[in-house]
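Every protein chain of the complex appears in place save one, which is left out.
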Amino acid sequence: MTSDESYGALANQLVLQSKLSMDLGKLLPYDGPLVRSMLQEQKDLDRKVQQMEGNGVKVGHSSWPALVILVRVMHQNKRCLLAYHKQRLDLLQAAYWDAGGAVGHVLENQRGNMSYEEIRYLQGYGESVLIYREQVDPQDVMSLTMGVENPGRGPMVTVEVEICPGPIYTESGMVDFKPGRRYILRRADIEHLILQGYLREL
Amino acid sequence: MDDYFSIDAILAENQRVGCRFKIDIADMGHLGGGGERDITRSNTLQLPIWLVYTVVLSDWADMIMPPAFGSKVRNALKADPCSVRLSGLVGAGGLWYVFGKTIMEILDKKQEMSDLLTNTFRKRLVQVIDQAQHFNALGPAGGVGPGGDSAQSFREGLDGTERELFALAQEGAKRMKRWYEESDRGRR
Amino acid sequence: MSSVASWEAEYLRSKESNATSAPSFSHRGLSAPLEDDLLIPDVQLGEPLPEETPLEQLTRHWMNERHAPDILPAQDVLLGSILDHIRRQSDTIQLLRGDPSTSEEEHIRIMLAQTEVERVQFVVRSYVRTRLYKIEKYARYIIANEDVQTRITTAERDFASRHANIMDRHFYSSVLQSLPESQAGLDDTPHFIMPPMVTEPETTRAVFAHALKRTIARTPEGKTIDLPKGSLTLLSYAAVADLVAAGEVELV
């Protein structure tokens, strides 16, 4: 952290990435280097504060304002770091539900953007939802991870195959999806395939 | 808005305010983003709002009433709030109301500033929703809303908070339009 | 359980939840349906407003939950009974769908039952997911507040603590463990002007309150607002939180 770097500039860069990600509505690559340089800035600030305290700087001392400002900057950096990480968790959880609760599907698409800790978090989140469902609705009568945005569409839906999910067993029997072909099926049987992008609803 | 983890709340407090220092502070010159090494007494630095609270409430500096809340602006707002371009006062995307709230928190007599902010906000509100609902009906291409260019300049003059409200009102109107149109096709 | 019998059971059980009697789906060619020997319906589930069916009750609680900024008292008895009802109805549909000899009339009845099952499933799912969203968002607040925990189910409380745990672990491994000692906590109370690190429900946020009976709302500042029966008022949720829990006001 060079001295002419205005305090909080790195934090500002980080939070602007979060804002961009929010506006785009998608997860950007995890900025490990920026996070690490901010953690380094925190260590440098802390060392400087320790030195000042070691030199007897306390209320009334001429350098007391400088010390308070440094501590205020540290709190602001910490808030920005945590807010950056929290915003990414929100997006990962949204992706989990968008994919009908399929953690594997989210990892397939997002792994390159995720830190190792975020992968562990998503797996933990998925497990926690399943534990909850096991307690509340073991037979998944309410289809907990299905869509909550379009209610009341009729039981049957016409879909076209975007990505061939291969043969799928449904209540109305086995369906061997062929690319580009159209099918009229019970929504409940294939909603998760729509959510995951294999099928497109017409 | 003031949730610890809220990105918008953090960004709102990055807005800078002028502060005239009453003391010297060694090697903090760069705080204001300038080149000098130290802060010397009666130096004026542009500090982010989250730092203004600390230095002003500790009485190490006085906040300079920004022109965005100077007497010229206040009189114009009292006369005709819809004619004032708030974005011009704080820069597009700037947050005039959040700025005013910060200043209010630091001022002793808060009621006067609160009245200025509240009356300005309420009087411009009907115009914001009118335009959002009408603007939406014409679609973005139909830029010339009611009142032609005065509507255009009003929209350009919105501050960040008003822009968000404009988007909320537009979203509400769009969602209704979608539901009406969708139900025409959806069921037959 | 033969298909007719399953509908029989369904019919008898449905008589418990609402007063009207109904013979079951009659299987083609079988004997005439049961006479209407009216059973005296036993006590209604929960304490709904006089003429509210269980589904109407759930719809009201669903809308309340969708609009309230805070988490409302759990309705697990009601939810459990509706989940049961969905499961029984789905089982019956499965049985009848498997029978190739159903008449056109029977086929339409199955489709009507299927359409309803999906509607009710949606209401239950949206209700549960709305509560889960609040529990995730205020997990650490819930853990720290006994009174809030009385409003949620055990499963929800467990979910809250698991959620707080995986979030804390994530923050620790990604940020806090690399911060200086003084900064490694998640419960700072800095003397600067900064919001608390524990996110709380914004109970002052406004809601549209529809008064189901004449009642009085009390704003946080102590002002009282008269709510005539059937009136609609836009006011702070905190002013009507108790009335919503008591079922005197619904959020629309």
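Note that the chains are named A, B and C in the order they appear, and that numbering of residues resets to 1 at the start of each chain.
Everything below uses one rule, namely that contacts are C-beta pairs under 8 Å (C-beta built on N, C-alpha and C of every residue); 3 or more make two chains touch, one makes a residue touch a chain.
In this section, contacts and distances are computed from a predicted model.
Set against the options "Ribosomal RNA-processing protein 42", "S1 motif domain-containing protein", "tRNA N6-adenosine threonylcarbamoyltransferase" or "DNA replication complex GINS protein PSF2", the UniProt name belonging to the omitted chain is "DNA replication complex GINS protein PSF2". Within the whole complex, touches from the chain that is not shown fall on A, B, C. Summary of contacts with the chain left out: across B:121, B:135 or B:154, the touching residue is B:121. Here the missing chain is touched by one residue of C:75, C:102 or C:126, and it is C:126. Only one of C:61, C:97, C:137 or C:162 touches the chain withheld from this view, namely C:137. Within the complete assembly, residues 25, 90, 93-94, 97-98, 129, 148-152, 154 of chain A touch the chain that is not shown. The chain not displayed touches chain C at residues 7, 10-11, 13-15, 18, 20-26, 33, 53, 55-56, 59, 63, 66-67, 82, 85-86, 89, 104-105, 108-109, 111-113, 115-117, 119-120, 122-123, 126, 129-130, 132-133, 136-137, 202, 204-208, 217, 219, 221, 223, 225, 230-236, 239, 252.
The missing chain lies against chain B, touching residues 1, 97, 100-101, 104, 110-111, 113-114, 117-118, 121-122, 125-126, 129-130, 132-133, 161, 164-165, 168-169, 171-173, 175-176, 178-180, 183-184, 186-188.
By our rule, only the chains that are shown with their structure count from here on.
A straight line joining the Cα centres of chain A and chain B is 29 Å long. The distance from the centre of chain B to the centre of chain C, each centre being the mean of the chain's C-alpha atoms, comes to 39 Å. Residue positions of chain C touching 2 or more other chains, listed in rising order: 192, 194, 197. Along chain B, residues 4-5, 50, 54 each make contact with two or more other chains. Residues 2-5, 9, 50, 53-54, 57, 105 of chain B touch chain C in their complex. Interface residues of chain A, counted against chain C in their complex, comprise 35, 39, 42-43, 46, 72, 74-75, 78-79, 81-82, 85-86, 89, 93, 97, 115, 117-118, 120-121, 124-125, 128-129, 131-132, 135-137, 139, 141-144, 146, 148, 151-152, 154-155, 171, 186-188. In the complex of the two chains, the chain A residues touching chain B come out as 3-8, 12, 15-16, 18-19, 22, 62-63, 65-66, 68-69, 72-73, 76, 79-80, 82-83, 86-87.
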